[in-house]
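The next block holds one structure in the form of structure tokens; read it before the comments.
All protein chains but one are shown at their positions in the complex.
The letters A, B and C name the chains in turn, as written, and every chain counts its residues from 1.
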Amino acid sequence: MIKKAFALLLVIIIGIFLSATFAKIPFGVPKTVVGKYYLDHGVNDLGGVNIVTSIVVLYRGFDTLGEVTVLFLAATGLGMVLAGLREKDEKKRKKTAPSLIMRTETKLLFPMIILFGAYIFIHGHLTPGGGFPGGVVIASAFLLMFLSHEKWEAKEKYTKITEALAGMTYVVIGLIGLYVAGSFLENFLPKGVPGNLFSAGIIPLIYTAIGFKVGSELTGLLQNLRETTE
Amino acid sequence: MSWYIAIGIITIGVILTLIRALKGPTPADRMVAVDSMTTITTALLVLLGLYFKRYIYLDIALVYAVLAFVATLAVARYMEGGL
Amino acid sequence: MILNVIGWFLIYFGAVFLFLGALGIVRFPDVYNRLQAGTKCTTLGAFSAIIGVGILHPAWLAKTFIIALFILLTNPISSHALGRASYRSGVKLWEKSVVDKCKEFAECVEERNE
Partner (left out) sequence: MIHGQIIFYGASVALFVIGLYAVLIKRNLIKIMLGLSLIEGAVNLFLINIGYIWGKTAPILSNKELLAHPSAKAVDPVPQALVLTAIVIGVAVLALALSVIMRIYETHGTLNVDKIKELRW
């Protein structure tokens, strides 16, 4: 009880301090200079219409490479942590089977959602999408199949191969930039007309690689989590 | 001006489902309320795209619809003991 | 002009149906009745509101139609899954309900008794 009152007091104090701090920060006015630079010069420099994508993929490309590495590390670590869990779990729970309506419908929806995820990561430089949301949508299509088909599984071999190939594609594109244009992850393709699908240099290529990588990684992660509950 | 009335009606709808999600006696009640709320929110996102006159905002509504559907299905399978 | 009128009419129609569905969720007595209100009304409401937006801007019609089609395909499935899940997890029917079709099928009763 004392612990609870103490925690409540702490929460209230932190809330008051945070409010007092945030009251000093003006809302709705321009704050950064670098953001203005990106907005004014981003289209001329890189040809991508979506400025956030240009920042994530090209201006701060190393950061995104590290981010993808962190995601890979988390997926691998999850597989490692859960590795011995499956064999020990002897007691089998009785599970209810998914209904016929759900099975039929998800079979119909699965290719549509995959196609939509592909649309998201291919149009990453034109719409508010990109590789990470596209990968998540693809993984959600696989999750749909996991939920509604008990026997259906994504083979670990294929998810691993897709993931490795996509990661290698990312690094190889960076190395080609190093060879052709002089620095790692530099843009080496023509910029094109802003707003067209084939524009913005290497942004669509990198986002396609990221989309495949995130999709296969999250699918493998879901597959790992699913195998432990059987 | 006609637009604020439409968005006001839909927002009242979201608040009503939120009341049920907070009150609901069983988890099934809350989940039904949340499921309806996601549908209403999808319509609201499309109307927001109309309000700001940006074509690209429609993608967000579609992604939201997909992810909300998968989430609802996952919770439903969990509730019936299929996971 | 005529497109404008049709589009706004559809948007208002949809908004009113979304509101009525939400009202039904608050007012109805048990889970299964709420499921009726919460999914049928909102499916119709969201469909017509989204198509109305597409009619107001004819260039957007393709994508709004895709969103509406997706809602039309997925909403019945999620309501079906939720209703089945509530029945399986043992939520009681309202005491004034007159018919329980699921009890007539043997598999449902078996699953529920276990």
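The definition used in the following text is that contacts are C-beta pairs under 8 Å (C-beta built on N, C-alpha and C of every residue); 3 or more make two chains touch, one makes a residue touch a chain.
Computed from a prediction, not measured in an experiment: that's the story for all the values here.
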item	value
Touched by the hidden chain, restricted to displayed chains	A, B
Contact footprint on chain B, counting only the chain that is left out	52, 54-57
Touching residues on chain A - with respect to the absent chain	4, 7-8, 10-11, 14-15, 18-19, 22-23, 25-32, 34-36, 38-40, 42-43, 49-52, 55-56, 60, 63-64, 67, 70-71, 73-75, 77-78, 81-82, 85, 88, 126-128, 130, 132, 194-195, 214, 221, 225, 228
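In the analysis below, only the chains that are shown with their structure count from here on.
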item	value
Graph class of chain-chain contacts, one of line, ring, star, complete, other	complete
Contact-richer chain pair (by C-beta pairs counted) among B-C and A-B	B-C
Length of the line joining the C-alpha centres of chain A and chain C, rounded to whole Å	31
Separation of chain B from chain C, taking each centre as the mean of its C-alpha atoms, in whole Å	11
Distance from chain B to chain A - Cα centre to Cα centre, in angstrom	23
Per-residue multi-chain contacts in chain A, two or more chains	96, 102
Interface hub residues of chain C, defined as touching at least two other chains	70, 74, 77, 81, 84, 88
List of chain B residues in touch with chain C within their complex	2, 5-6, 9-10, 12-14, 16-17, 19-20, 26-29, 31-33, 35-36, 39-40, 42-43, 46-47, 49-50, 55, 58-59, 61-62, 65-66, 69, 72-73, 75-81
For the chain C and chain B complex, residues of the former touching the latter	8, 11-12, 14-16, 18-19, 21-23, 25-26, 31, 34-35, 38-39, 42-43, 45-46, 49-50, 53, 56-57, 59-60, 63-64, 66-67, 70-71, 74-75, 77-79, 81-82, 84-86, 88-89, 91
Touching residues (chain side chain C, partner chain A) in the complex	70, 73-74, 77, 80-81, 84, 88, 111, 114
